[in-house]
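Incomplete set of chains, arranged as in the complex.
For reference, chains read A, B and C in written order, and residue numbers begin at 1 within each chain.
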Amino acid sequence: MTATKTAETPVALAGEPAVGLEQARAHGLSEDEYRAVERWLGRTPTFTELGVFSVMWSEHCSYKSSRRHLRMLPNKGPRVVGGAGENAGALEVGDGWVAVFKIESHNHPSFVEPYQGAATGVGGILRDIFTMGARPVASMDSLKFGAFDHPRTRHLLGGVVGGIGGYGNCVGVPTVAGEVMFDAAFNGNILVNAFCLGLARRDELQSARAQGPGNPVMYVGSATGRDGIHGASLLASAEFDASSEAKRPTVQVGDPFTEKLLIEACLEAMRSGAIVAIQDMGAAGLTSSSSEMAARGGLGIELDLDRIPLREAGLTPYEILLSESQERMLLVAQRGREAELAAIFARWDLHAVVVGKITEDQRWRVRWRGALVADIPAGALADQAPVYDRPAREPSKAPPRISSRPATAPAPPPAEALRRLLDSPNVGSKRWVYRQYDSMVQSNTMAGPGGDAAVLRIKGTHRGLALKVDSNPRACALDPYVGAAACVVEAARNVACAGARPIGLTNCLNYGNPERPEIMWQFIRGVEGIRDAALALETPVVSGNVSFYNETEGRAIPPTPTIAMLGVLEDAGRRVTQFFKRPGDAIILLRTAAPALAASEYAALFGCGAGALAALDLKRERALIEGLVAAADLGLIGSAHDVAEGGLAVALAECCFNPDGVLGAEIDGMPGGSGAEVFFGEGASAVVLSAAAGELEKLRGLFGGIEFSVIGRVAGEPRLRVAKVIDEDVRELMQIHEQAIVRRLAANG
Amino acid sequence: MLVKVFVTPRKGILDPQGRAVEQSLKSLGFGGVGAVRVGRYITLELDAPSVEQARAAARRMCEQLLANPNIEDYSFEVEPPEAGPR
Amino acid sequence: MKWGVVRFPGSLDDADALWALGQVMGQEARALWHKDEDLAGVQCVVLPGGFSYGDYLRCGAIARFSPIMKSVVRFANDGGLVIGICNGFQILCEAHLLPGALTRNRSLSFICERVNVRVENAATPFTCAARQGEVLRLPIKHGEGLYVAPAGELRAMEERGQVLLRYTDAAGRERDDANPNGSTRAIAGVANETFNVFGLMPHPEHAVEAALGGEDGRKIFRSIIMSVERTSAAKPGATSGGTSAGRSSSSSV
């Protein structure tokens, strides 16, 4: 019996195309890769096997161009739990709780079909989190669209935001923060990065490592259809061009209702202790989840495709294995406890079926209608994909500055510039977006969207978690290293402005075609920037995702690493918001360097001369963050707001927009003169604080080595006055800010 | 003229609504029910000089707005004014 | 008092309602599973927010066939107190325990924000802890909260005082821009003719803690507690939702 089994080789199925180099190329494999496949098998692969290899060895699934560079990222620290090789990292946040979080891209699917693309992006990242045994407690999204007046932008914006809300709202996970940017550099390739945070008790963390030969493998969730065959993986592993339309797979449609049932049922099933390992079926669906779980455990797996629930008749093994149907999970159960698990899933109206078993021999074997259709070493699929050290070269000429024009017309006076900036969709209120997201469900949201970082409480403790996602493609276009490091610092600073200590991050690296040396150079410099900033701030990188080939018709997006930072507040009651609170409070400007107009929103609107990004001094950045955390902890500050798009003048205005009652500010003068870079420069780490005058000396002591200037005071009268240059009605400014996106959408419907 | 547009989820595309309705019909005791698909039914009045022109306009409406070409199919009927309402 | 919060597949704010009632307000609150028919002797049934059955087809259309809904209908017809929040409101309309229906917001998009609602009739078991005309600040979060009912029915409801909450501005004035979803006559919450069944789109369970942005939601729950206590005081021995609870609307507040 065993002897005949080993002698058995997979069969070609009737009607399948012949396999050879040409077919391999059509599947996106190179000649070398195809030869490696032959070596792994010691024979020609069947068509099914070829398909399986092509997806597992795609850039999207294998990280073949990025893997060696990602090793640079620091992933250790006293709070880091478990780890490498699992679906997402975890950090201890105190009182026995661990936070599991990750961010992932869904750029290409969202460009093709914005609503469903974004929705399924949310669904996918949720599964990455609850598969770890953590209950998803918050989502964030980072979105980049083309210029607001580009003909496709409105449609993409509506679809993407609708999809994120449609899915997130229906599964009961609050969307608590995010970012949205519009720039012509994304006209042909939008970015949709979705983040999810989950919480678990430390001993509840679940493994994705198969164990116990003979243990049954069970399939739960939606039936398998032809969705996205070669979809996410191949679309995200090649440049986008006109022919992509023809290659378009069946669009994946999300079913958030089933996802909600899956969350509840899986978490309940995990508590039973009958689950050995579990993994979501994401990219490359059944193939990746089964081969990865087996490979992690150093074991094999045998699947019987006749038992896979199918949505329609007539699917081939190739299609079943490569389907990217959503809302499916694969788990390894303890032998003998299948019925118990099936009963738990049945309670949630979900069908759990045994579809295979774990074997000793490290092979990934698939049967269909009695025949063996694939027999591959599990490791060859899961972790032996080729790894490339692609050539990287700094471009000889300076990168074009995106959306930044030389200063032609004379710049408007500061008050006028402030109004124009507040009216820019990049600076203006994003309420139109986040009002479509349920940010309250689960009753933990102490600070939802609309401020710097979101703050959640952890029920049953005094603790709070702060989270924020940041990116800055304009800065990264000018300097991919400094830009990336600055994103880490900015995310950390936002979290610290809420009073929380930043403890770790996840990243989504969105770049162009890695086969081009200048893109590879941008990528490596970006990873180095993240590494250095993460080391300086002691915020380990616990998870991440790489999205290459963000190009259309040969034009790459600017390098866009997206950073999501998590922070902890020992006492959530000490959280700080960005809004001025009391008339008479002193207004303080903290700054680590002189701001610059390079890569600023001001430059995008009015142009500016040449110039470099503001200097970044990681030591001082660390000191600024430490000072903010200490100041919040001592209860010394009334408000803290990070200076970001639009610079100091915009930040001051935003501090006045207190939803509980607008206030004003009386600024005596701007330190550093009255040039546009002082009012509207960006890049330098700067924070606007307000505090009672009596606390100033104590406060100053917390920020040694950092520029600490008292620049004015909070006013009861809602006017923003800056020296003799700006004197504006705050309610009017607020109205402009509030309407920036809404009025554009209302215009010519 | 009265234009009636029928938009349906494309075959092979997941239709969670259809599945939910199917299950619900079954649990209500309706036997022999299958292949439930839930789509949209849009009716409108169109001022057009001829049925042909109305049909051409309806087709463009479907392609530009009423159906999502990624995941939906459509069909339509045009009824000249003398025909009674459905 | 004893509360039961029904859990349908796709319910989302069930845990929030249990938290608000149990942990925050110190009530005896338990979950009721949609497949059960036993209401476990509760004195008020809460149908929570969420997307029961994905809200596929129509919001609340499928949930109303759950086994537990048979018991809820019987309980309501016997005068028991039932409150439906958001999706719960939609289910109550679909189950014909409340008149009218809820359709897509006029903006066609989901809206999550805090709004103001004016108490239109404070003489009911759901509003008696508030003042007539008092403005409450409560969150809404829904895509289909536009209340509709045939004109004749609406008139009769208004006359009988069945409209309990209306969207207004902070000063209690009706204004079109203070009506977030375009509801007919800015209706945010309605009761049945016997005032023992109440549906509202705003979420009182998300407004019970100052740390999360407000406490006005307590007034709704406190009203129910007051009226149940009053009923059981009047009728010692009454355990489950007292049949006279619906009439307590006549008592002064």
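To be clear about the criterion, a contact is a pair of C-beta atoms (placed from the backbone, for glycine too) under 8 Å apart; a residue touches a chain by one contact, two chains touch by 3 or more.
Computed from a predicted model, the values in this text were never measured in an experiment.
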Only one copy per chain kind drawn here; the full assembly formula is A x1, B x2, C x1
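Here is the rule we use: only the chains that are shown with their structure count from here on.
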For the pairs A-C and B-C, output the one whose chains share more C-beta pairs in contact.
A-C
Taking each chain's centre as the mean position of its Cα atoms, how many Å separate subunit B from subunit C?
35
So subunit A residues touching two or more other chains come to 255, 257-258
Would you pick out the residues of subunit B that each touch at least 2 other chains?
16, 20
Contact footprint of subunit C on subunit B as seen in their complex
16-17, 20-21, 24, 27-28, 38
Using the touch definition up top, name the residues of subunit C that touch subunit A in the complex.
9-10, 12-13, 15-16, 19-20, 49-51, 53-56, 109-113, 139, 141, 143, 203, 205-206, 209, 211-212
Which residues of subunit A touch subunit B in the complex?
112-113, 115-116, 222, 225-227, 248, 250-253, 255, 257-258, 311-312, 325-326
